[in-house]
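== chain A ==
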Amino acid sequence: MKFDISYIFDALPRLLEGALITLQVAILGFCFSIILATFITIVKTSFNSRIFNGFIAFYISFIRGTPLLVQIFLIYYVLPVFGLNLAPFPAGILAITLNSAAFVIEILRGGLASVPKGQFEAAKSLGISGYALWWKIILPQTFITSIPPLVNEFTMVLKATALLSVITVVELMRVSQQIYSANYHPVEVLSATFIIYFLMCFVVSRSSVFLEQRFKVKRS
Partner candidate 1 sequence: MKPNFLEIIDINKKFGNINALKNVFLNVSKGEVICIIGPSGCGKSTLLRTVNWLTPPDSGKVILKGEIIGSDTGKMTFEQNNSLNAFRARIGMVFQQFNVWPHLNALENVVRAQIVVRKIMRDEAEKKAIKILNEVGLKDKIDEWPDNLSGGQKQRLAIARSLAMDPILMLLDEPTSALDPELIGEVLSVLRNLVNEGMTMLIVTHELGFASRFGDKIVFMDAGEIIESGPPNTILKSPKTERLKLFLEKLSLTSL
Partner candidate 2 sequence: MLEYQIFFDYFPMILLGFWLTLKIVVCAIALGIPLGLILALGRRSNFIPISFFATSFIELFRNTPFIIQVFLFYYVLPFYGLRLSAEYVGILALAAFGSAYFAEIIRAGIDAIPKGQLESARAIGMTDWQSMKNIILPQTVSIVLPPLTNQTLTLIKESAILSTITVHELTMTGLMVQGETFRPFEVFIMVALLYWALNETIASIMRRIEKRYSRNRKQNKIVRSKIDIIKSSGFSR
């Protein structure tokens, strides 16, 4: 057999559609993960409850210590045992969210540490508290300093979505498999898929510098 480039051209439209789904899944999962992680970070910092913090530490350790694939299986196969039947797509989003949030919490912890302690006190003495304190003062600074690791985390999520093909979420990887199991040209189809993933991740990871500059300028 020879490498036949025409199979790449034939597959390209469907692969690009798959890439769009991949982007959607990644963006959706990442947004949920940021929301969840932000919420947890605020609760952690504001209440400083031993039990809650202990539980979060346990959760982070578990997520970081086990393969995402196993986490996906746990959610996809185990939740139904408890009567919660999720379709592949929401199950996949849930797995990605829970996984990524653990890493985002750690990133935000780093970002938060770079916000001077005095700002909490200064805000309090000005009578700013709760919602306004976090929303207007602490979070913007935390997120801006966290841009590079957050962008890195997003590329991780982008790559992670490929695992959802295992529970039949029809994203880029799955589309690719569907195509080559029909035309029996896995080498060509997978090569094209490989390049598409590369372009997506590469562009995203290089955007870090750009984003950083943009937000730095806006702030000053």
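Keep in mind that, in the parts below, a residue touches a chain if its C-beta (ideal position, glycine included) is under 8 Å from a C-beta of that chain, and two chains touch if they have at least 3 such contacts; residues count from 1.
How these were chosen: all candidates are chains of the complex that A comes from, given by their letters.
Note that the structure is predicted; figures quoted are calculated from it, not measured.
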Candidate touching chain A in this complex, from 1 or 2: 2
Sites on chain A touched by candidate 2 in the complex: 1, 3, 61-62, 64-71, 73-74, 77-78, 81, 103, 110, 148-149, 152-153, 155-156, 159-163, 165-166, 173, 176-177, 186-187, 190-191, 193-194, 197-198, 201-202, 205
